[in-house]
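The other protein chains are all here in position, but one chain of the complex has been omitted.
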Amino acid sequence: MARESVVIRLAGESGEGVISSGDILTQAAARGGYWTQTFRTYPAEIRGGPCMYQVRMGKDRIYSHGKEVDLLVCFNQEAWDLHWDSLAADGVILYDETAVAIPAEFQDRARPVRMEKLAKEIGGSSRAKNMVAVGAVCGVIAFDTTPIEELVMRRYAHKAGVADANIAALQAGKDESADLNGSKEITPPVETEEDRVLMSGNQAIALGAVAAGLDYFGGYPITPASDILEWLSAKLPATGGITVQCEDEIASLASVIGASYAGAKAATATSGPGLSLMSELIGYAGMAEIPCVIIDAQRGGPSTGLPTKTEQSDLQHALYGGHGEAPRVVIAPVSVEDCFWATVDAFNYAERFQVPVILLTDQGLGTRMEVISKPDLSKVEQWQRKTAVDVEGQAKRYELTDDGISPMGLPGQPNGQYVATGIEHDEYGHPDYTPEMHTTMQHKRWRKLDPLANGAARHEYYGNTQPDIAVIGFGSTYGPVREAVDMALADGLSVGAFYPRVLGPFPVETVREFTAKASRVIVPEINFTGQLARLVRGEVGITVDSQAKCDGLPFTAEDIHEMITEAVR
Amino acid sequence: MARESVVIRLAGESGEGVISSGDILTQAAARGGYWTQTFRTYPAEIRGGPCMYQVRMGKDRIYSHGKEVDLLVCFNQEAWDLHWDSLAADGVILYDETAVAIPAEFQDRARPVRMEKLAKEIGGSSRAKNMVAVGAVCGVIAFDTTPIEELVMRRYAHKAGVADANIAALQAGKDESADLNGSKEITPPVETEEDRVLMSGNQAIALGAVAAGLDYFGGYPITPASDILEWLSAKLPATGGITVQCEDEIASLASVIGASYAGAKAATATSGPGLSLMSELIGYAGMAEIPCVIIDAQRGGPSTGLPTKTEQSDLQHALYGGHGEAPRVVIAPVSVEDCFWATVDAFNYAERFQVPVILLTDQGLGTRMEVISKPDLSKVEQWQRKTAVDVEGQAKRYELTDDGISPMGLPGQPNGQYVATGIEHDEYGHPDYTPEMHTTMQHKRWRKLDPLANGAARHEYYGNTQPDIAVIGFGSTYGPVREAVDMALADGLSVGAFYPRVLGPFPVETVREFTAKASRVIVPEINFTGQLARLVRGEVGITVDSQAKCDGLPFTAEDIHEMITEAVR
Amino acid sequence: MTTAPAQRKPSDYKSDLKPIWCPGCGDFGVLASLYRAFAELDLDPTNTVVVSGIGCSSRLPGFVTTYGVHTLHGRPLPVAMGVKLANPELTVIAVGGDGDGFAIGAGHFPHAARRNIDVTYLVMDNEIYGLTKGQASPTSLTDQKAPTTPWGNLETPLNTLAFAIASNASFVARGASFNTKALTELIVQAIEHKGFSYIDALSPCVMFNNKQEAWKELVTDVEPDHNPADRTGAFDLALRGGFQLGILYRELRPTLDDKYAALIERTPDSDIVAMMDSFSARKGTAIGKPVV
Partner (left out) sequence: MTTAPAQRKPSDYKSDLKPIWCPGCGDFGVLASLYRAFAELDLDPTNTVVVSGIGCSSRLPGFVTTYGVHTLHGRPLPVAMGVKLANPELTVIAVGGDGDGFAIGAGHFPHAARRNIDVTYLVMDNEIYGLTKGQASPTSLTDQKAPTTPWGNLETPLNTLAFAIASNASFVARGASFNTKALTELIVQAIEHKGFSYIDALSPCVMFNNKQEAWKELVTDVEPDHNPADRTGAFDLALRGGFQLGILYRELRPTLDDKYAALIERTPDSDIVAMMDSFSARKGTAIGKPVV
């Protein structure tokens, strides 16, 4: 019987073709009409070290990368040693015939593939190994290789010989696994006219930024955020915007603040170490009320930590980082698709509320490739900041208004002149340290966020909306939680998940309602101290069951399902 | 009837002699055998702006700066305008005859003083204004001027003329207020042989650091922490230690970490903006397990904020600041005396647990002068770090021990060689990013703090230990809370205060016990969002009554007493 | 029709805020020179932005009627870069102190210089930290006593002019607060210069490091035969004892905003619709990352 989805894992030494094989498979699956989601682990070094690329593809929308591996492709011995225990009970194995020894008890479902040998014979070098491997995979899952051939033709449009060799390697690979072929046959995709796109979370963010009207992006390379800067460096000038690779993260955010002061929609992207360095400037943006967007692709911490592993451990820093108490908005997108929309929200909130907005993603979400429904660009709204165009006389830049939002003069606008400052100030921006002024202005600055705490922010629900077993999470764990909720609903449980897309300000009342009938509140998160659990307790005052883990890996749906099952025991 | 304590407030334009008058009075009071505590506000600019110096002195130990002013000295009109409403109902006023107009209804308890005029006549310049003012104050409180004369003689030992002029100005001042003289007579001090010292919180910290064995101090000037660096710059070389004024706060902490790596007891001091900049390095010290002490004299925030005002708004940043989750200890001394002891603790915890320790004080505590019992130096312990002196073969720098504490090789020690690193690593310090290693090492690093959470840290209690009305605070608010508890106990209430001296790790069980019988838990703090309240809720899971204010001023005992009274209503 | 406004006067740039500086502070002279230079250039306050860091000198933007950004300690240059790149029409001037610019801010200087951002950077150099009450700065003299160096400063001061020339600043000059006429002229030339212009303005701190009289003895004008196009010669001049007043180095090369303008010009136009389409799952991009 064909399966609705398969989990394929490719593993080997970094630089051996594992990544390119995974990329080809993913793109072919997307082109072939499948939904997919990928998951990768790789070393922090440039060369060497074990890497892994998992592709899950299926006829229905895929929300998580999957747990048990249906098809494991080993490029070397270490790959087998590291991954054999992830195999499903009936999982099959393909392996490089020269490099890997498979224990006897797995022999019947393992097939050698002459990756190196065929690549050299057909392509003249070992570079075509990836095609041999992909071909072998296609055989096992009975995947029509046409999309791959098309991709190859496009890539090597001007090099017919190379294209032919690649396609020959592909076919040769398919033959290698002949007797396993079709053993993991995948159900054909549903025919549809729907427009879909294949992209990573980081790419969705970059696109979201462009859609939101990004003018200026200042950044500094850091794994796993660099490709946002890189993609925008290639693309933004075509829209009239620019990117600058700055000398460090402090300069990046400083330049973003400068650009925004001058009226640009401006953003930066970084990972934990960079976010730490930005602490002082985030407070400045909060105090001077300068809109800006800061993308934080979280990675394993603390310190340099695990640059290529995932973690959700910057939440508290995003919420509270920096001395004093400066308002900010913290958003956590829950999927690749949401990376697009949350980025649009981020810019809109920044502009409307004149605050720094921190968008929290993580290595897993930022780098995974996912087929998603193509975002409907006609639904994108672009909010503009309140400016001081029409003021007469001296502008009250920090005017005390009901909603706390004041008109912002932009250089070039007559009568808008003022001095933005991080010093406590009066309505004109003039320094004023009196007790009354500080109290008044702190209220003003924080008041701006009230709408977001009280209903203006969109959040994510799945399953029952007032469940017995409530799950609260944030960001990238949404996918597996969603799948786990489906499993638990199928078990007949009253269960539901709530994902605050805006975590700061925290939607206290919404959570209170959601948990009103809950006997258990489970909070899964990928960190050590249980930051979200502490947040929920501290803000809502309810008892929660913290399920934090910090192994640098995303949750699987099965992990979460088990937590839910445990909870009802 | 003589009073047990008086509150004297001097106010005027910065640079006019207000500060020096206050200093003279304070030192004279101390020398005369009184207990004192002072409180100052001053502008963030070098020159100009209103400043105020309050001296409270009395025969018994003084815990707070006092609320109602018994004697107000106005150097200019603005001083009157700003401070008249702080006067006690029977408070008296002295004012510069030429500069201030006092409304009719205060005339009977206000006396003009010819500050400027007498100073010029006697001293030849307006510099001696302060002496005239101090003399007038001495008259009103019937304070014997001998200690002041001694101080003057010492100061101007080699300038007999100047000394004489100053003393003459003092006497002339006393005559000015002749008909009010004695109206606020203060009870004579209790005769005692006890050794006392007069110092500020910052000075107590600097001394505590020397007592704890400080070898290296790297700092960068910032209000209100600069004088720690300054005092140590003058004094530390005499003990063989050194201070370096670095190029910024990042370099300060980096150099401290380098020095500590090399075996030195090392520290830095800063205020909020500097602490923000140190975020990344605090995480590094936590990850690489390098002992260091970071003093944060909190000031009004966020951003540049209110540099010369007090606030307790860096608590969350101290606890959670920096990406990822790096262990650290956060200590908050509760008084000037405790600044000394908490600093000793800070070094000892840093060395024993091989962690960064953040000592949280604030502008109020750091700059106020207080007479305290002289710390008994024989009680000072100096804990040393666990080193790798006797290892054989390659040192396991990050050895997995029961208490998480591993032997630290120090350069110069044979066989201790290792590479300190912020990357996740194995027991040898070699990079290792496996899920298991990260989980294991996070446990190891955090486990080190368990003793401090569970009884090893000393905390501060006052009043009932399982009260009906429980007050939980941290740091500098202890003084007024203590006085308020006395008032409330006198009212017949069941009330008590708990001050965790170590806030991170948080003493969850201790707080649970302390609040076990409480019907109300009041959490006063000087910030906007109620950080300690959130912490107590998040960690202990109890309901608390957040009493946060952010006006840049310390609480008075009366403020707290009112909260307690409200609570029982 | 509107009539052409009369040329602006120095006083037109004076804001309502009274400078909080100590009487006699050199920064008054620098501010006066700035007012005059603005007037000489007839700068439109609406299109001018003065960016500063933190310090006594960094309070300057408040005293000017233009737009202003009082940033954080050490950060005026990257903020100024952002302002200029976001709106190249603006005249952008960064100001601050020697501590702000060369202690905590030292890391931004060489990058502003080598990128040739079209910003004038005017440093009020008092060889001390004024605002924090007199500690040594990177330009303080060796052996100088200050609260943090009570036994004398152990460090060699940074020669900021040599540093600027080495960093590829395209305009490097020195003026003095006590010579407002020459300083005004330097500021005018610096603002007119297309590219990164650095002016070290000696500006005594009367409160904590009053060297005004000593400095007056030490200043000389850059000799008229000095060739400001000669980078090595400029470096040599910067190393010479005393203070050379005038332009040490000047070079014309494209500014960063010009380069970005040319880049935008040269990249084929595109939009979000086309960009989104390039990710189409069905149509498929070529294998690999998007390439230019």
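Couple of notes before you dig in:
In order of appearance the chains are A, B and C, and numbering begins at 1 in each one.
Criterion: contacts are C-beta pairs under 8 Å (C-beta built on N, C-alpha and C of every residue); 3 or more make two chains touch, one makes a residue touch a chain.
Model, not experiment: these values are computed from the prediction.
Interface note: of B:Glu13, B:Glu45, B:Asp96 or B:Asp248, the residue touching the hidden chain in the full complex is B:Asp248. Checked against the full complex, the candidates C:Cys25, C:Ile104 or C:Ile128 give a single residue touching the omitted chain, namely C:Ile104. Remark: the omitted chain is touched by one listed residue; of C:Asn168, C:Thr184, C:Ser203 or C:Gln244 this is C:Asn168.
Across A:Glu4, A:Glu45 or A:Asp60, the residue that sits in touch with the chain not pictured is A:Glu45. From the options B:Tyr53, B:Tyr216, B:Tyr478 or B:Phe514, the residue with contact to the chain not on display is B:Tyr216.
Counting the whole complex, the residues of subunit A in touch with the unshown chain are 45-49, 219-223, 226-227, 229-230, 233-234, 237, 243, 245, 247-249, 273, 303-304. Counting over the whole complex, subunit B has residues 20, 23-24, 27, 30-31, 33, 147, 150-152, 154-155, 195-199, 203, 207, 210-211, 215-216, 218, 227, 230-231, 234-235, 237-240, 242, 244, 246-248, 250-252, 254-264, 266, 280-281, 284, 288, 371, 374-375, 377, 409, 411-423, 430-431 touching the chain that is not drawn. In the full complex, subunit C touches the omitted chain through residues 102-108, 110-111, 114-116, 138, 150-151, 154-159, 162-163, 165-168, 231-232, 235-236, 239, 253, 256, 259-260, 263, 266-267, 291-292.
Rule of thumb we're sticking to: only the chains that are shown with their structure count from here on.
Between B-C and A-C, more contacting C-beta pairs join the chains of A-C. One inter-chain figure worth recording: subunit A and subunit B are separated by 44 Å, centre to centre, where each centre is the mean of the chain's CA atoms. One inter-chain figure worth recording: subunit B and subunit C are separated by 38 Å, centre to centre, where each centre is the mean of the chain's CA atoms. Taking the mean of the C-alpha atoms as each chain's centre, subunit A and subunit C sit 40 Å apart.
The set of subunit B residues that touch two or more partner chains comprises 273, 303-304. Multi-chain contact residues of subunit C, defined as those touching 2 or more other chains: 72.
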